[in-house]
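Below you'll find the structure I mean.
Every protein chain of the complex appears in place save one, which is left out.
Each chain gets a letter, A and B, in the order it is written, and its residues are counted from 1.
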Amino acid sequence: MNEMAMPEGVIGGGWTYVIAGYAITAIVLAAYAWILRRRLRRTENAEDER
Amino acid sequence: MKRLRWDAIIGLVGLLMLLVGSYIGLFAAPPERHMGEVQRLMYVHVPTAWISMLVLTAAFGFAIASMWTGRPKWDAVMTGATETGVVLGALLTVQGMIWAKPTWGVWWDWDVRLTTTLIMVLFFTGVLVLRSYVAEPERRATWSAVAVIVGYVDVPLVYFCVRWFRSLHQVQSSPETVASTMITPLRINAFAMLFLAIWFVARRSRLELARLRRESVALPPRRAPRGTAVPEAPQEG
Partner (left out) sequence: MSERRRRLVITLVAVLVSGGVLAYLALGGIGENLVYYWSPSELNASGDQAIGASIRLGGLVEPGSIEREPDGLTLRFAVTDGEESVRVAAKTVPPAMFREGIGVVVEGTMRSDGWFETRRLMVKHDNEYAAPGKDEDLDIKELMKSMQFDESAT
């Protein structure tokens, strides 16, 4: 890729970074949603047991 | 579903919008003339930045409401907003590093925008840690609300520092400096992130409120803590 005659001053390729950024966004949002769900269930179940 | 709460609907709308906005951003929007494909990170990075600051601003408001009324409800919502702000802030930092490497050439530098953002994430994490260490509910509510109010000063600083000081991070863009084809996915994802954040805050607040309720039930000395001897039925009679 570096050997190709890229126009000066332009980032060539770069999809790896894009995929990494979107993947991390998806993972963090999904993980937080999942953790919240688990914590909520536990707390509310414990509450129901009373 | 048994009951679809209002926050679940908002969360679903947020998720759908994030999918649509990201699809447009990844496949329909043009690459940037210099940044190429890497610029597509904008459609997640900028909404995350906006909404993390917005959510922490809400936390600041809830902290004042909590101090004003002394009601556990506001304490719980403040906690929800703080934790959501921390999650989005941490995500923001990682996204930023991923974008920085190909554009600036480095993963990190101690410029004022990056430094104040890191302080923001660490400080509000500290507020959550503080909460877990204070057992007495009223004291916990007061201390964490005061911490949020004082520490909030960093949030406008994150926003304005690039205008006040020299930095590696560029100043805010505006509709005049961004191609119109890039604005649509940016707006969609900004609202998506807003709705997701509202959902997170609502869920986390509900959790905190349930915990507070549990505490206030457990607190009166009528019931002895589990595992201790209960001196209610004396044997000798």
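Going forward, contacts are C-beta pairs under 8 Å (C-beta built on N, C-alpha and C of every residue); 3 or more make two chains touch, one makes a residue touch a chain.
Computed from a prediction, not measured in an experiment: that's the story for all the values here.
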Touch with the omitted chain, as defined above, among B:T48, B:T79 or B:T103 = B:T103
The listed residue (B:L18, B:A76 or B:M182) that touches the chain absent from the view is B:M182
Only one of B:L26, B:M67 or B:V134 touches the unshown chain, namely B:M67
Contact residue for the chain not shown (choose from B:L18, B:L91, B:M120 or B:L157) = B:L157
Pick out the residues on chain A that sit against the missing chain.
-> 6, 8-12
Chain B, residues in touch with the chain not shown (by the definition above) = 30-35, 39, 42, 64, 67-68, 70, 102-106, 109, 111-112, 142, 145-146, 149-153, 156-157, 160, 162-168, 170-174, 177-179, 181-182
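In this section, only the chains that are shown with their structure count from here on.
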How many angstrom lie between the CA centroids of chain A and chain B, rounded to a whole number?
-> 15
Chain A contacts chain B in the complex at 9-15, 17-18, 20-22, 24-25, 28-29, 32-33, 36-37, 39-40, 43-44, 46-47, 50
Footprint of chain A on chain B - complex, ascending | 11, 18, 22, 26, 33-38, 40-41, 44-45, 48, 87, 90-91, 94-95, 98-99, 101-103, 196, 200, 203-204, 206-207, 210-211, 213-214, 217
